[in-house]
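Yeah, one chain of the complex is gone here, protein chain that is, but the others are all in their spots.
Letters A and B mark the chains as written, and numbering starts fresh at 1 in each.
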Amino acid sequence: MGKLNMTRRAFTKLAAATAAAAAVVAPAGAALAESSSATQSKAGETKRVRSCCRGCGKMECGVWVIVENGRAIRTEGDESAFHSMGNHCGKGQASLQAAYHPDRLYHPMKRTNARGEDDPGWVRISWDEAMSTIAEKLQETMDRYGGESIFGMSGTSRIWGMFAYGALGQLVGSPNMCIPWQVCKGPRFFATALNSMMQASWMETVGRPKVYTSWGTGPELSNYDDACRTVVDVAEKADTHIVVDPRMTNLGKEADIWLNLRPGTDGAMAMGWLNVLINNDLYDDLFAKKWTDAPFLVCNDVEPSGYEVYRFTSGKCQMKTRLLKESDLKEDGDPHKFMVWDNLNNRMTYFDADSGLWEGETWSKPTAGHEGMQEHLVPGVSQGWVPDPTPFDPAIDPALYGEFEVELKDGRKSKVKPVWEYFTARVAEYTPEKVSEITGVPAESIERAAKIHATRIDPSTGYGNGGVQYQLAIEHSCNAIAMCRAMDTYIGLSGNWDVPAGHRGGTQGEFIFKAGLGAVAPGIPNISAEEFNKTLGIEDYPLLGWWQGWADDASVWKAIETGDPYPVKAGWCSTGDFMCMSNSLQKWKAFPNLDFFVCEDLWKTPTAGMADILLPAQHWLETDCPRMSQGPSGAQGATCRAIEPPADTLHDIEIATMIYKYMGKQWGPDENKWPDRIENLDIMLNTGRQGDPITWEEYKEDFQKNGWKDAKVVAPDTWGTYRRYETGMMPLKAYGDKNALEEFAKPGFGTPTRKMEIWNTLIETFMPEDEEDFLPTYKEPPLSPISDPEMNEKYPFTATSGRRIPVYFHSEHRQLPWCREMWPAPRIEINPQDAARLGIEQGDWVWIENDNGKIRQVADLYHGIAPGTVNLEHQWWFPELDQADKGYDLCGCNCLVTTGKGYQDRISGTSYLRAYPVNIYKATAENSPFGNPVPCDHNGNEIIHDASDPRLKEWLPNYDVRDEA
Amino acid sequence: MELQWPLILFTTLTAWGCGVLGGAGALALKGAGKKSQQLLAIVSCVLLALGGIAVFFHLQHWERIFNGFGHITSGITQELIAIVVFVVIAVAYFVMARKSDDGGTLPKWMAWVAIAISVVLAAVCAHSYMMPARPAWDSVLEVLSIVGAACLLGPATCAVVLAAKGEDADACGLPAVAGSAIGAVCTAAYAAFIQMSAGAFSQVGYYFDPTHPTKAVADAAATAGAQAPLLWLGAVVVGAVVPLAVCVLARKKGDAASWKLFGGVAVVAALIGAVCLRVAFYNVGLSVFMFY
Partner (left out) sequence: MTHYAIATDLNRCVGCLACSVACKAMNNVPVGDYWNKTLRVGPNPKADGCGTWPDVEMYFLTVQCQHCKDPECVKVCPTGASHIADDGTVQIDKSKCIGCQFCAMSCPYGVRYLNTEERVVEKCTLCEQRIAQGELPACVAQCGGRARFFGDLDKGIDSFEAPWVVDVTEGDPSYDKTEHTRITLKECVQEYKQSDVHHLPDVGNDPSFVYILRDRDWQGEE
């Protein structure tokens, strides 16, 4: 079998040997076609394995892995992957260098020097020794301090590194999982779970919105939920392209409207959009009345009460709301019956949250509707079916406005008003002029953008112009949940909730996809609500007791440092890192207080530098896993093993199952308590399966041959149909992935009231003191120039951070030559006017400091950022440094983060990573350690900061190291 | 661009060699320096050979030069041809001098041929660098600056040789002074051109090359400006004014000892100047699109 694809060198030789003309003739024809299903390639053979890139934790980009003589030589975008449009970004392409990297971990290791020393003294050990030691230490800790004294850390949705998302907690009985979900996507999920449906923050960009709005994000670099190829195309073809961002972004350079707001004021902007929506009567009146709690009546004269509702993950709790229920009016009244005033019949009526029906309503699945009417869909993406909005039957007209007098069951009279009255009063505060004052964006621009977004370009579709791609920037200034609730409410009221190009959550396919293998032990229940109630941070953030998605990171690290409120003594990090949120310096200082710490990774990261045992993980090229679009891109496929894993490396699922076995805990179902990796895949594929059972081998073969599947086609009810609140097919994550029909046999949302809760009964229940947050609201970042002028006098620049670097995924890929040579050093973006004032020139190292610490980054003179604002890069560490901490403290901006109550999101505890004050000045020989403005290791050796650094070449693939390992 | 030391040495040594053979030719025209003519022909070839050795360190695959310098219009091929012709002429010059009755008489045509090839080789070597891509190089003044270097170095060297050989070094006085004067003018003219070249580069305002975050912004005006000391102090004052002054002084005194001393000073100063000019030359050798 010939080589289909010549290498450049082979071609050069060929061209030299033959006439150039002869070379041109040979086409890539059928004679050269070859099987792409097998992963083993014999000598001289080229194989192509269809797969799903995991070079980052985001978009499921379809790729081809080109394997020659058993080695992956290249990865390319798969043009038949409609959801990613053949995208394969720089980090994805470069990620194969990790598989063959000379510094990769190939064996379990144990520390022989004390924690804190520059050289941990790593010594190779067997898996048995590693697992026995871990099992023993974890058991010891559990016995002495309780399971909650063990904490977990994880990375982001890959197919490895997910152990701390749940399974570790199940193993030891601990709720104390520090996962970056808390600062990325989690707050949006938390907020939308409170408001309507978990993940409703996710917008179906592949559905091609008529107005494309990118808010606090840059998928063109991050491929966050949507591929670069998709967003570039969508932005270009949209009638209007709106960007909300303090900085000019890479794609934002093309925006029609740029709302260049002050960092951290997104929440005010969202309230402003709601104001424009409502003041201009652009909202969907029927949706407001029928599918939100807007017409429910707030009664300030009753004791909050309710009924038993589900916590999000485990157990139940008692709702306590002042929304008027039948039980407030009658002695034997039903607390599920929420009262509304019917303007049509001039009487009180109710919605029954138990039956899911309005008074007198009978329900059957709607049949009237039409195909989606989207333009520019790419081949492979189908339109889907959009049910028409159903009217009230029997006809009623729930009042949104007005004040009504009711007689309570104890005979008192009370004046009640619909939630909508309170909501619109709140929203009325945020006029475009007021929002302009807060955000710095001209009022006319705010009004224009919101009007363009909310005014339907083609009313015949029956739905809005598309969603708002709001992403993680809005989560980082202590107003995360309120902002996301405002956005979700805006999306609902503007006609963009679960409609084409609107917000519809994660893709539903033929099986239930767990974001990572190893995230949850499939055969046993999660920990109990009682165990979750021990979550660290629950005192400061009581709703964590409902959400149960994470422990507050800062609170866990405070407990590690101080032992308060109880000791945390051991930890397991599954390819996570401590630099992603809260304050890195505080954590590093607290680390030695741990008795035992395990790290599972590809590398000796700074986090690994504090571990007692290192476990070698597998690379995505070496792993098998079914895969579904996390977001609404609607594709179902797989990551397929393309090369053999080296040495002692194991996949996360194997490591997870193994430690369960060593600790005598059941992982899988009763009939197979410790399944192997393929059996684990079979379990995943057949969990919640729509259609016939399937094995991984069958699934994989089909995928190799037929490629990605359109989830709208394979899951017509749960994904191919829009407005699933009408059909009862919305996935309700709170109910074990059941949909509403399965759970209630009725339509609606997954909230306690089954409505989009503009007035939020869960916040009301768990945080009764915080009345302001019952409704969407905005609060200034706690250290903004307005909140804390004194601090800002000391530190006159506002720092934002987190803009994406095209070749890195957070802390990842710094040791890959193809990445590091494209972006060798961290950069601080400074407006050239500020730079000139401070005598800073492009390429100068700059000190950035505040009360928490100081770091250095290289000046990038950038007119795309406001004077007085700087943009910092996060999670830098330096694999080239031969010391345990790998220079995490030299450049990473999370050394500057303030933590503690008041300096985190008040509901989710999400870290304050953007919009805080710093001072900057030029780094010089005089003010820098070792007399060198360039950051150095403990011995004065510089970090790599230029592509010409010879150390980069030492990181090229080394097949010998891998083979000999 | 980075300093190309082998090329700096090659250019300087070649100019020197050219100057020496050209100087010898000038003497031959007057029938002067007969005892020195053979030696001067040898010196010119030795200098060229040293230049060749320097180039050896630049060329990465010198062995392939035998595979064919097929591209006749390329500057380097022309340089090679000019060098070969120069050597042939220098050898012929040497042979004819040796065969002459006094071992130092050359026909006038041969003297003119020697002068001509010297000018041509210096010009051809310099001309290779005239590239539209490098605005600070792309001038006939750059060519003249190398010819000027030859004029500065050659006659002064001849005068030293004559003085050493006990000949009437003053015979070389006029060529030395004239050569220095020509060299001074050429050097100053090219130095001025370099200083004014900044406007010829492409400007894109603010820009960023992600691969070199710690590099300052490419700034042609600043780069050209930064060369002022090298150009005016190094190349013009030390490299041209000093040789001119000492040659005038030596010519006033007229004795062999003066020529030995001042001629030597002139040569050393001119060498320093030539190197300064080439260093500045590479420093400002930015491409017109200087951001890659």
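We adopt the following convention: contacts are C-beta pairs under 8 Å (C-beta built on N, C-alpha and C of every residue); 3 or more make two chains touch, one makes a residue touch a chain.
Since this is a predicted model, take the numbers as computed values, not measurements.
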{"item": "Of A:Cys52, A:Met197, A:Leu221 or A:Leu282, the one touching the omitted chain in the full complex", "value": "A:Leu221"}
{"item": "Residue in contact with the excluded chain [from A:Trp708, A:Phe744, A:Phe774 or A:Trp845]", "value": "A:Trp708"}
{"item": "Chain not shown: contacting residue from A:Leu282, A:Met822 or A:Val918", "value": "A:Met822"}
{"item": "Missing-chain contacts mapped onto chain A", "value": "5-12, 15-16, 20-21, 23-24, 26-28, 30, 33, 36, 48, 64, 74-80, 82, 85-91, 93-94, 96, 220-221, 228-229, 232-233, 236, 248, 250-251, 253-254, 258, 260, 378-380, 706-710, 806-807, 817-819, 821-823, 831-833, 862-867, 947-949, 952-953, 956"}
{"item": "On chain B, residues whose C-beta touches the chain left out of the figure", "value": "1, 58-62, 64-65, 67-71, 73-77, 80, 128-129, 131-134, 202-211, 285, 287-292"}
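Assume only the chains that are shown with their structure count from here on.
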{"item": "For chain A paired with chain B, centre-to-centre distance based on mean C-alpha positions, whole Å", "value": "66"}
{"item": "Touch list for chain B against partner chain A, complex", "value": "206, 208, 210-217"}
{"item": "Chain A residues within the chain B interface of the complex", "value": "821-825, 827, 832, 841-843, 845, 858, 860-863, 934, 945-947"}
